[in-house]
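Provided herewith is a single structure, encoded as structure tokens, for subsequent inquiry.
Only a single protein chain was left out; the remaining protein chains are all shown in position.
The block that comes next holds chain A.
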Amino acid sequence: MNEMTIRGKLPSAEEITLIKKFLDDTTLFLGPDPEIMQNHDIMPRTAIEDAAIAQVSDAHTVAKIRDRIQAGCDEGYEMVEQMGAAPGAKWGDVITGVYSASGDLAIASAGGVLIFSALVHHPIKFIIKNWMNDPTVGVKEGDGFIHNDSRYGNVHNTDQSMIIPIFHKGKLVCWVASTVHEGENGAIEPGGMPSMAESPSDEGLKMSPFKVVENYQIKRDILTFLQNSVREPKLQYEDMKVKLFACLRIKQRIEETLNSDGPEALMATLRLTMENVRAEVKRRISEWPDMTVRTYIIQDSTLRENCVVKINCKLTKTGDRLIFDFRGSSPEFTNRATNTIVAGLKGMLAQVFLCYVWPDLPRGQAAFAPIEVITDPHSIVNCSYDAPNSQSLMSIFTGFTAGQHAVAKFLYSCPEKFTKVHAPTFNMINTFIWGGVSQHGETLGNLCADLNGMGAGATANRDGEHALAPIFATMADIGEQELNEEEVPFLQLVSKKMTRDAIAPGKYRGGQGYTMMVATKDSEQWGFMTTAQGAKIPPIQGLFGGYACGTYPLSKVKNVDVYDVLMNQPEKFRHSIEEIMNEQPFEEASYSTHHMGMGFEISKRGELFMISQGAGAGYGDLLERDPVSVIKDIEEGLMSPEVAARLYKVVFDPKTLAIDFDATEAARAAERQARIARSVPYAEFIKGWNQPKPPAHLQYFGCWGDDVGTLYMGSADVTRRGDQPRPNYMMHPKDVRIAELEARLEAVGAMGNEKK
């Protein structure tokens, strides 16, 4: 209001009051509140919390109560995981937690998806700010609120939360919430994460926080509306109930504490828990060396078209401050879904710390609270209200990797380590999203749990584990195909077979990915989509001389019913992408490769869709890898002998795999000499390598070179200032294709009378 002027003059205080009242009374709707959405720190202590801490501050008493509430959260988590119908619930894409009366997440379940820990507090704060005193809504005992719109705080709108307030003798003492990755949400593509979305309106249900439960009962009218808005009404119903009952179970635990220890003890416990963790994080940061690390990750598509999209990251530590600066990252796409709200990015950065840097820290909002994040407004990592973000994972995962890569450099020099220094984990959801009508006549839309099989990065002393866990969760599950096949009408003909040569080599190699081949069998209404990047440019970087992973395209075989082949000519079938695409064993079939952003596509019976899960990054110089480990990789089908020999300079008998150690040493010495011969002085390299602008033939987005203030927008000639947003539209890929074809027709004079 201070900057408000009327005809160039500052209004008087009376005028300001009048104007403010008018504006408040005429709010069109309550959109996301920047004050809430941009802040990830814990709220200031309230007077009530001060008073509570004055009464109860004994560390041992607080610890006792905290453990009890933690057990309650874990119990709620187990309930959701067990009772939930969504595949996400079954593999642990869930969190339950207890939030302070001000809305901060104080204690979260030990299992589940950590990114939520930095995100679900936003909608609670929205409820507190807007609905608590609103006479048409209000917050009272027995209420429950639902939410999924990421613009109000979420990863993406496929995640739904149930939030209930907890009262003691009429006073609000805390909140309990349960969040699950539900999958289907009524978007233009099934499964909840549409890459075809060109605006938020294409993304399905967008639930700002609203009341859906009264007297601990789900309101049937609203439930019916929600069920009508999605493809899986059964799932919507089941999981709303599950989340509510999990919250009620945690509520019981809290009430028992309220009865035995009093509300002050509870509130003091929640507050002190957060403050203690926050202080510990500051202390740990202060032990890191003061320095700056710069890194970047490239996204190679918007999931609709190939392009080069930069995620730029500068990490600076000074004193007890740690600052992530993502300025210079790509501008937001006005009509592509790969943008993220900044809170999503922060959530994933919190994950870096809670699972990969300080795994001993308790889960909650406070663990990331003191860390600072800077971004450009309306950028791909801090998108605006009007930009779609249903595929935000593309940007938060690459943002995560940028952070993980930068942090590793600090950890290397940090005196006290809480885990191993490691290369980046694979970061893309290389899996099939599916939907349609099942063999049982049910309408379904969701995805294969294979996204949980991301390869781990190598560490300072050993290879990365294959297909270990998704970057957003621990103890996640890639599932059992026998159980999946009971419910969906397709088979994974190849389900878990290591993809040969899809590697990230290094002194220690990354954990590798595996092949998935699917084909619809028992439904005429079934289709797949894939939503990942990295088909042309690796989405991660290696560490200290280790390599990034390979690239993983989507391959399709059409005009074939592979089930006929399997029954009648089974000898023709091959169990690897490599063999099928190179040998093309099915006559008449068509074979093609694509980027990993396949929009939802109906699949005919027996058509093959083939992808590979990706590898984590390598660590250290390849020439230092133990030759015995190289041969073991060949034996286990991870590498072909040719690739192994070429990369690692190991000399061995290709038939017996016996190593010639002397020849290997000689080959490696020769390669070291060759490296020296190939090298040039830094200044000379820069002179030959640096270009003033991005190449004209590439659609490039983001800063170029050292100038992080100028963002390129798909062309060397179109830019914006980082702090000055501009729309950034992409043409529809079909329009691009039509234009290309028309140009060719015109060039050969075949357009006839048709007008463009």
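Brief remarks on what is shown
Just so we're on the same page, a residue touches a chain if its C-beta (ideal position, glycine included) is under 8 Å from a C-beta of that chain, and two chains touch if they have at least 3 such contacts; residues count from 1.
Heads up, the rule we're going with is that contacts and distances are computed from a predicted model.
Per its UniProt entry, the chain excluded from the display bears the name "N-methylhydantoinase A", taken from "Phosphoribosylformylglycinamidine synthase subunit PurQ", "Hydrogenase", "Sulfate-binding protein" or "N-methylhydantoinase A".
Of the candidate positions A:Tyr514, A:Phe586 or A:Phe609, contact with the hidden chain is made by A:Tyr514. Remark: the omitted chain is touched by one listed residue; of A:Pro135, A:Pro570 or A:Gly749 this is A:Pro570.
Check A:Asp134, A:Glu214, A:Glu486 or A:Asp707 against the missing chain and you find that the one touching it is A:Glu486. Contact with the chain that does not appear here is found for just one residue of A:Glu141, A:Glu280 or A:Asp501, A:Glu280.
Checked against the hidden chain, the listed residues A:Glu442, A:Asp501, A:Asp621 or A:Glu742 yield one contact partner: A:Glu442. Which of A:Met37, A:Val494, A:Cys549 or A:Ala589 touches the hidden chain is settled by the complete complex: it is A:Val494.
Chain A residues in contact with the hidden partner, per the touch definition given at the top, are 59-60, 62-64, 66-68, 70-71, 74-75, 78-79, 81-85, 89-90, 110, 234-235, 237-238, 241-242, 245, 248-249, 253, 256-257, 259-261, 273, 276-277, 279-280, 354-356, 359-362, 419-422, 425, 440-442, 452-453, 456-457, 459, 462, 465-469, 474-483, 485-487, 491-498, 514-515, 517, 521, 563, 566-567, 570-571, 573, 575, 635-637.
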